[in-house]
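A single protein chain has been omitted; all remaining protein chains appear in their positions.
For clarity, chains are labelled A, B and C in written order, and residue numbers in each chain start from 1.
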């Protein structure tokens, strides 16, 4: 009889997923958690009329939210149990506007300090097999005690 | 017989409102347009489970989206007819987390250049008569031709 | 006989000045400390060939350095004795280029938290009585133990 032990990856995935499923806004917008590794998190956000701006493209607010969370969850994978992270600030550049398809945000930890964590995220647009640059973000987070 | 002439303020309000009502995401989140003046725009976002993060507070993505749009519409009031604005980038600092009540974002134009517009926005939290700092943003926009 | 007691303002000025005079780079560039109040600091940087870029205007690096320090010293006025501050990050928008005259940077604390301090700074250009906008900055600092 074989028992499959949960891998490190799946433990860290579960940790992020538990937090993700509590985010009313992400569920409302239709975001999905795709990939979690130590220091990395990838999310997807499909196009819908819940995420549009005045021209019918993806809203900058949706792009920013996705990037913020991808960076934040990348950071969460590296803090001690019983801790979570809070976004101190971020800066995002928008490079191209897109309608339809799906956004992918990949957050990566650049430096995991004791008091401050620095991440970057790239947001890509995927549609019919084409991948194009949408936005890039640079972010500062702080580890804080988990309160729930 | 009296004819009430639309004031400058109401013309500029209508211009912003026309764009605002086309933003699927803002309508989905429940944001409202409160005030528009040349170089200024104020928006409100009431608390609901559509805008929460994992601890039940306002989601950073909602705060960022509101600030982005407040700055963007402040900029829109100063560009020529037939033009609109696109967000090049923004940077936002989160100062305090809040649950319940309502957010207010006030965007102000700092410099309206021909190629680049610089704005700032402050996001406040209002609840039971108390007003507290939530976030501040600094933003770069570019005037572009209106395409709709 | 009269004894002039040092005011709160002059104590806080001395604290900032002590640090300022240790900054080789600021002395090298020719910066001067003008004004220090709780939560505020103003610096000046006269034009010289030590601070120019390729077109002969003030270098963005000099403008950024001045803004960074104005914000940092505004923050220093609000931390406990035995502490100083370190810049976590800043973001600066350049609005106009200038040659000659003098730059003034005024840093102001927006939020003085226990772990994170948020400031803004405006950089002005002063020449022959004319004052014009040069740059604005938004900054995050952290209080740290003083080590010298």
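We adopt the following convention: a contact is a pair of C-beta atoms (placed from the backbone, for glycine too) under 8 Å apart; a residue touches a chain by one contact, two chains touch by 3 or more.
Keep in mind that this is a model prediction, so the values were computed, not measured.
Of the options C:42, C:89 or C:122, the residue whose C-beta touches the omitted chain is C:89. Contact with the undisplayed chain is limited, among C:24, C:82 or C:129, to C:24. Contact with the chain not shown here comes from a single listed residue; of A:91, A:104 or A:125, that residue is A:91. Annotation for chain A: contacts to the undisplayed chain at residues 91, 93, 95, 110-111, 113, 118, 120, 133, 136-138, 140. Taking the whole complex into account, chain C touches the unshown chain at residues 19-20, 22-26, 28-29, 48-56, 59-62, 64-66, 68-69, 84, 86-94, 97, 147-148.
Counting over the whole complex, chain B has residues 88-89, 91, 115-116, 140, 142 touching the chain that is not drawn.
Please note the rule applied: only the chains that are shown with their structure count from here on.
Mostly identical positions are employed by chain B and chain C in their mutual contact, as over half of the interface residue numbers are shared between these two copies. Averaged Cα coordinates give chain A a centre that lies 24 Å from the centre of chain B. If you average the Cα atoms of chain A and of chain C, the two centres end up 35 Å apart. Measuring from the averaged C-alpha position of chain B to that of chain C gives a distance of 30 Å. Along chain B, residues 91, 93 each make contact with two or more other chains.
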